[in-house]
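Other chains of the complex are left out, but the ones given are in their true place.
Each chain gets a letter, A and B, in the order it is written, and its residues are counted from 1.
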Amino acid sequence: MPGPNHYDVTAWPVGDPVRDIGQVINSIIADVKRRQAVTADGGKPGAVIYIPPGDYHLRTQVVIDISFLRIEGAGHGFTSSSIRFNVPEDEWPDLHELWPGGSRVLVDLAPGAGDDASKGAAFYVERDGSPRISSLEFANFLIDGLHFEPDGSDLQPENTYVNGKTGIHVASANDSFRVNGMGFVYLEHALEMHNADALSIHDNFVAECGSCIELRGWGQASKITDNLIGAGFKGHSIYAENHGGLLITANNIFPRGASSVRLSGVTRSSVSNNRLHSFYPGMVVLEPTSSENLVSANHFLRDHEPWTPFLGIDNGRDDTYGLLRVSGNNNSVIGNHFSEIIDAQGIRPAGSTPVVIRVAAGTGNYVSSNNVVALDVHAATSDSCFAAQVDALLATEASDGLTVTTVMVDPGSARNTILDSGTEAQVVADRRSNAVRATPEIGS
Amino acid sequence: MPGPNHYDVTAWPVGDPVRDIGQVINSIIADVKRRQAVTADGGKPGAVIYIPPGDYHLRTQVVIDISFLRIEGAGHGFTSSSIRFNVPEDEWPDLHELWPGGSRVLVDLAPGAGDDASKGAAFYVERDGSPRISSLEFANFLIDGLHFEPDGSDLQPENTYVNGKTGIHVASANDSFRVNGMGFVYLEHALEMHNADALSIHDNFVAECGSCIELRGWGQASKITDNLIGAGFKGHSIYAENHGGLLITANNIFPRGASSVRLSGVTRSSVSNNRLHSFYPGMVVLEPTSSENLVSANHFLRDHEPWTPFLGIDNGRDDTYGLLRVSGNNNSVIGNHFSEIIDAQGIRPAGSTPVVIRVAAGTGNYVSSNNVVALDVHAATSDSCFAAQVDALLATEASDGLTVTTVMVDPGSARNTILDSGTEAQVVADRRSNAVRATPEIGS
């Protein structure tokens, strides 16, 4: 073994990683702590725990309270469980594989009905006192929640996004954590981190989870970059609250999260240069009071659910809610592209004009140089998830224009500046209390 | 060996990886398949195959038809073969090294003249049926095509970018693939992927190849991020067709690709926040019918070839073609910087006015807040590739202004909006069928 601080779960004498990798990792952590306690010079360098490719059941929650621990695998091993569970069962024997793979942790916890959400976490991190727990790293393995469960609706149980399971739950204040190259699938909560400082969530694959990335409590100076993300219809692809200086960039966020990015009380942060795709309104929501943020150079696409198993499901929001909704002060919305590609017959409430950017509350927001494309389509659907989505994405011809409000400023909001983001008729705002310069009309 | 699913090519009993790593890897894949077939619970976790630093000839094509395989090395090992082959041969004995290094796969395939391009691929991926092959990962090694070959022209054979070799060819529909930290050099096609979904091509070094990244067939929801890329003069640094929701961002794309980014039938995608440098027009081309894309926050630089061996070579396009050329509907071109730094004496056709952004076809495009810098320089050249390029890049003084058309809308295109992207004289567009607001003149 290369150095005493390099562990391999398949080579550890305590427990059986295939049966319960949780027990094995906890035993390794205890060993790290025991050995670190006796060093003379105060150094506690932590360790790396390697998970080779393989299927490892987790029946015991991993509890982490030491810094500088890196848990790493050799493959995020994502494959779509959602597609598989919606293939007729009599076709399963013909499938090449039934399950995700790579370095795969199978979450076999069964949290009780009244349990705190953290009880269902495969990896639970908590440490009080000083300093904050630092430089924990999760890299290149998969956490698989296996199944969803009935939620009381008519939904096929595997489509509910409910199972009480969490991939990683960080409960206490932390510094310089990293989550890189990970896969998360079929968890109700993939990654829930409280009170993060200088966190990096980079280059992961987080999909088919109830919610994907949740930054809770408060925090600062973190980044969520270059990930592939797509939550279920009940949760959020990215959610953050009370964060300052958060950088959300270069992510490709696909459906079907209730929101792609939802920020509450987030300030002086950026949502820039992402590709965002959703089947519902409310793609990016700046809840009260999210202020002085920059939403820039993003590509927003909202169209219709094309895949049969999820037809008729949505997040309950009207088309007047806004694809981008801002409730806060002094935010900048600059240089985004919006495509609203919907069936005019299905607009809700019927007869209303869909809203693309809605400034619902707050003052001093600056909305400039955004382009809105709105088309009325007759959406096709298909039993094949991939084909349906690609067909829908590539269909840009033979559509009619759709009348939309590109920017709506609610009466309770004032002192906003709206520039070049819609023609005179497309921008609904009180010109006495806001500054509006309409995009010039064609041929004017 | 850490777990049964962790392989090392230098420790495998079948074959000799130095003589033919292809035979070794195929033997390992057969072993993975054999062992996976007998598991009881349906799990097929795949494996990791490690290639330590070293030179490994590949004489047998690697054929991959299992999911969750990660092939990884410990170094992309790029060095410039182009510079080396253009050093006089009598100086070669004084060179520190002649070849690239790292975990280096030397492609010794010799595809026949009439062979399909896939025959010359070092790594060939194909699997029919369901589910699509998933989570294949290539990481941190180098694929080296070694030599280019005479192409019938007067070119030094090592400068032709032709040899029939491909690094990785993915022939069938796939999901959640990753290509990270790889190096590709001296291949006619570095990476050619068909029908990709949720693909990530991240942080690679792909240079001195005929074409670098080609996404063919159709696909969706993928990202090409944070790479260093530079194709030869015949091919494309990035090419994609029939993709939706593709995110191309944070790449540094250097010369000399015929195009930096060429998109055909690509929709609802982003080319944002890249640094793009080319010696020819047609840097970013949105071919018919590429629609609802965002081209934003990029830095475009077009100047002249400064290195002696490639003087006089170009991609055959006139200077009126456009550095950015758009043929499609409802695209957004927002907030880009363009530097056109050329010798007015060499403009083609002689006497014409170079065009920077050309909307050649389509309707409803939105072009706003782009800045064009155009300078007339007398280009210097040098036998030293690095010095020549840096000198040219840093020379911004002592240049005269050059008259250009910053935006040209062809007569066949209409209903576009052009804002703040050139003065009244610099924007050539029919004002009756387009909306134009010129950038204010100095002192006006």
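To be clear about the criterion, contacts are C-beta pairs under 8 Å (C-beta built on N, C-alpha and C of every residue); 3 or more make two chains touch, one makes a residue touch a chain.
Note that this is a predicted model, so its numbers are computed, not measured.
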Homomeric complex, total chain copies (2 given): 3
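Note that only the chains that are shown with their structure count from here on.
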Degree value of the rotation bringing chain A onto chain B, based on Cα positions, nearest 5: 120
Length of the line joining the C-alpha centres of chain A and chain B, rounded to whole Å: 29
Complex contacts: residues of chain A adjacent to chain B: 8, 10-11, 50, 52-55, 74-80, 83-84, 87, 91, 94-104, 181, 183, 203, 205, 207, 226, 228, 250, 252, 254, 273-275, 277, 297, 299, 301, 334-337, 339, 369, 371, 373, 386, 389-390, 392-394, 396-397, 420, 439-444
Parts of chain B lying in touch with chain A, wherever the complex brings them together: 2-6, 41-48, 66-68, 70, 72, 127, 129-135, 137, 173, 175-176, 178, 180, 197-198, 200, 202, 218-223, 225-226, 242, 244-247, 249-250, 265, 267-270, 272-273, 289, 291-294, 296-297, 329-330, 332, 334-335, 364, 366, 368-369, 414-415, 417, 419, 431-437
